[in-house]
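Report on one structure; see the data block that follows.
Not every chain is included here, but those present sit where they belong.
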Amino acid sequence: MIRFECDYAEGAHDAILKKLSETNFEQTPGYGVDPHCESARALIRTACKAEAADVHFLVGGTQANTVMIASILRPHQGAVCATTGHIAVHETGAIEATGHKVLTIPSDDGKISAEQIRAVHAGHWNDSTHEHMVQPGLVYISHPTENGTTYSKAELEAISAECRALGLPLVVDGARMGYGLAAPDNDLSLADFARLCDMFYIGGTKVGAFFGEAVVITNDALKKDFRYHIKQRGGMLAKGRLLGIQFETLFTDGLYESVSRHAVAQAMRIRKAFETKGIAFRHASMTNQQFPILPDGMKKALAEKYSFSHWEAYGDGHTVVRFCTSWATKEEHVEQLIRDIAVL
Amino acid sequence: MIRFECDYAEGAHDAILKKLSETNFEQTPGYGVDPHCESARALIRTACKAEAADVHFLVGGTQANTVMIASILRPHQGAVCATTGHIAVHETGAIEATGHKVLTIPSDDGKISAEQIRAVHAGHWNDSTHEHMVQPGLVYISHPTENGTTYSKAELEAISAECRALGLPLVVDGARMGYGLAAPDNDLSLADFARLCDMFYIGGTKVGAFFGEAVVITNDALKKDFRYHIKQRGGMLAKGRLLGIQFETLFTDGLYESVSRHAVAQAMRIRKAFETKGIAFRHASMTNQQFPILPDGMKKALAEKYSFSHWEAYGDGHTVVRFCTSWATKEEHVEQLIRDIAVL
């Protein structure tokens, strides 16, 4: 069975394993204040062109989202996001567990627009009983989204401008950030995220690391006491240097970019193979997740040799499935898949 | 200005004021264990034909909903309810503040069906990553709903059967329970609610009392330690007898029923007056809230003399508004309104 079902099926990039091995018996302070974390912070600040940013390392995405959001909101506020947002659907109510409602905006492709944000905000304040409603307190978007789609620079700039006009911090879930930046149609950079958002994270778990997400805070007002929040939510790793070492490695010699490009290139090859067979796609994803709408026969045939995710039913005799590539995807696996698609 | 904007614009029924005055210098223990509370409990158990039920008195509806729901759910569970549900929209995230997500079901008239409940439940358990989703932990409905609509006995029996099959406690928000029971088309009784639900409350605030909601718990498994929850959520009134005295009065000599019938009768007269003028209604409400779709001219004219609520915009030159009657609505006010409608 060859796995295309997710982007976290393997361990970590060899360079990370090597570095972990080399540094194994160094003695460092715990909790993220060691030299490796400091070095990784410096590298990330440079990559983001944000020398004044605070950078924190957390183990996983749900944790990162929860800590970011709970650190920003007051009790009566909620996080505005797409109905498809990871925090709205697949984090077991982690945000609600910190006391906050997720205020959803309908979305099919996973994206939301500046106009929708303005409308949600207005809907709250125009209600004569606005004090009886949860107050929008921040906007959360994912880039790429859970459906593999991405924001253009123009779209992100519009969202950012709207959020600033409304006084709503903009938070970005970048669990697959690398794959977004590597998309063929991408016109955004980490520096753009640093410039346009208030807080975002750069995902490591799905992009070459064993685990780890780097939270970047550019809004000064949101920096205070962030480490308390990390600790309180169970996110402060005792051997914090493990996170520092991984991000140090990823942000040296362009590794984060190169592994991301590899994954997206493989995804584009798979996409093309399906397209050639006349298969349509559920979402216009130019990133590492592809959502072909497969006829049942093709789905069944492919499932004998490959694992992929069931995404959703799609009318008569068709199903949307997800094929995921990653930093670890082997070219020979992709080639085999392409050959099999071609002859089905 | 004559007020039809809500059903809590006046104080309390004279009988309650009288009883408060008569008992004012009685010395009783606090926190709801006094003779008046005990007497009110007995009267309510009898009215519900539920001699084994636990009865607790709380001050308001948001408090009652929060305490009921937080007492039932485990941390990873959520409350299933209509998108229009009071807990979903107009309680400032009180449920989320206790850590729980509100899992909404689309609804136009405010009601949900047994089929929808089954589908939400199935959607959770069929997801391969169900542990990444909030688990449905109870079902919350309002009767009458926020739109004035009501469940029939057949509908409530179907919901109850479904909930029991799925292991989901059924909780009913009865803030306007009296007005539901007094609806011309009603075929439900308090005893039906006691039989078909696990926990529900009988609203006093909107039905003749200064304040107060009586929570009735019929499911033995949900009775334990309920008073701790009341206290923790700030709902344990020091002079608890004030609640006992009010419900004692409301449940003596059929007062709760008679004031409810009065309110609904007035609402039906107003409904008929609009109907006679060819005005349509947004919701098929047979209870104390009426939602006529008014042309702007008529709306403006009525607003000069009467206060009523803006409900929602409704296409070209029309608005949905809400007229509310209550136990305190004066017949002469209704007659005046009817005359004014007739000539507009």
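Labels for the chains are A and B, by order of writing; each one numbers its residues from 1.
Keep in mind that, in the parts below, contacts are C-beta pairs under 8 Å (C-beta built on N, C-alpha and C of every residue); 3 or more make two chains touch, one makes a residue touch a chain.
What you see is a predicted model, and the numbers here were worked out from it, not measured in a lab.
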*Shown here are 2 copies; how many are in the complete complex?*
4
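Heads up, the rule we're going with is that only the chains that are shown with their structure count from here on.
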*In the complex formed with chain B, which residues of chain A make contact?*
75-76, 78, 89-93, 96-102, 128-129, 131-134, 309-310
